[in-house]
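The structure is given below, and queries will be raised subsequently.
Missing here is one protein chain; the remaining ones are kept as they sit in the complex.
So, subunit A:
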Amino acid sequence: MNYLKTKLTVGIAAILLSIVIPACGNEANSVQQQSEDGRPIIQFWHAFGGAGSSVEALVEEYNNYQNEVYVNATYQGDYLENQSKIQAAIAARNHPDVTVIEAGAIGAFAKAGALVDLGELVKQEDMSLDDFVPGLLGNSYWDDTLVALPFARSTPLLYMNKNMLEEVGLDISGPTTWDELEEYARKLTIPEERYGFTTATNTWLFEALVFQNGGEILSEDGKKSLFHSDAGVEALQYWMDMIDEGIMKNPPAERGFDVSQQDFVNQNAAMLFASTGSLGSILDSIEGQGFEVITSFLPKKEEFATPSGGSNLVILENTSEERQQAAWEFVKWMTEKEQTIQFSQATGYMPVRQSAIDSEDMQAIYENSPQFKVAVDQLAYARPRPMVPAYHELQVIITIEMQRAILEDGVSAQEALTAAAERGNELLSK
């Protein structure tokens, strides 16, 4: 009797569940293939938090501008999170049509055959790529195939506290060489009170130094580390010497970008390397603090150089020809002159087209806030980040080894970088 009752209860619970769960699935699973007005839907996953509203505004404009398709833009976490989601979604075959991928990770996706060959599409309609800023197209090719178009792009800049420079009588056009930067930092430092210079000791910025010193990060075929050559060791040593002397602050590795920016904004540091993408927030946060910020190129050693960062738009393979064409129309539109101007104005990312940079709108902005102009001028010296799939992991190792050389007594720059290079060669040869 009781046994029966138990069985009955369990049975009812099971039936209830089997009703509730699929129902709950159907309701939320309403990712329709068609929009309300019957247009096919193109899924676009992006990785922009705060800046996301500008991306979504552009997409909405696109949906009003044409009536062939409806683009559905959704935020999927930061670059790394979005990329892991894409990988899982590809395995499950429910990935979106269009997404953004961080410049250095394009290779990993292209190698896996996940990205549509855009070169074919460009050829089909006789489109010219000449208008794209050459320095930003570097991370768009894999095996000589065009797989991505530049979208939200940035480079590092040298930020300076103009008032502090004037206070100690330094030329406000800023240091142009490594030696000058060191000299500036020394003069700007007040022991126990402020540092002359600070930056995240991070691989992205290390790349800049290696390039400036005439070095390379990886061999051309991407199979060997070259960053532990003299050019790389000298670069790291240069930072280590300034840190030892107490004229450069080494922020904690984990939040290096945040902490160094905070020190700069709070006038605990006079100069800073940070992304162009930070310009907007730096200008916002110094409002009413009584000082001015000026920007300039990263100083040179042998030559001026800067790595470009940020993300590119890609179309993911395995959608039908029609969807691919529709996705392509959207990607093309997003990177056109008007849209890149609008996005750049809203976020501080750089315009990706020369005609946009030359436009009256942008020129007016550069006139008003010359800090933005520097980033664009510096593009002439922009270099692509290494694109081989293993670099994704290697760059973390390089950052860790740099920290080890800086923080641990008795570890030389050469030792640390060689250790990273050996790990790197293992990863690269896979």
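The working rule: contacts are C-beta pairs under 8 Å (C-beta built on N, C-alpha and C of every residue); 3 or more make two chains touch, one makes a residue touch a chain; residues count from 1.
Quick note on the criterion: contacts and distances are computed from a predicted model.
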Given "Carbohydrate ABC transporter permease", "histidine kinase", "Bifunctional protein PyrR" or "Formate dehydrogenase iron-sulfur subunit", the protein name in the UniProt record of the chain not shown would be "Carbohydrate ABC transporter permease"
Could you tell me which of A:E61, A:E120, A:D244 or A:D258 touches the chain that is not displayed?
A:D258
Among listed residues A:P40, A:G119 or A:G280, the absent chain is touched only by A:G280
Considering the whole complex, which of A:N268, A:Q325, A:S359 or A:T418 touches the chain not shown?
A:N268
Interface with the unshown chain - residue positions in subunit A:
2-3, 5-6, 9, 13, 17, 21-22, 24-29, 31, 43, 45, 47-53, 72, 74-79, 81, 84-85, 88, 91-94, 96, 152, 154, 257-258, 261-263, 265-266, 268, 275, 277-278, 280-281, 284-289, 310, 347-349
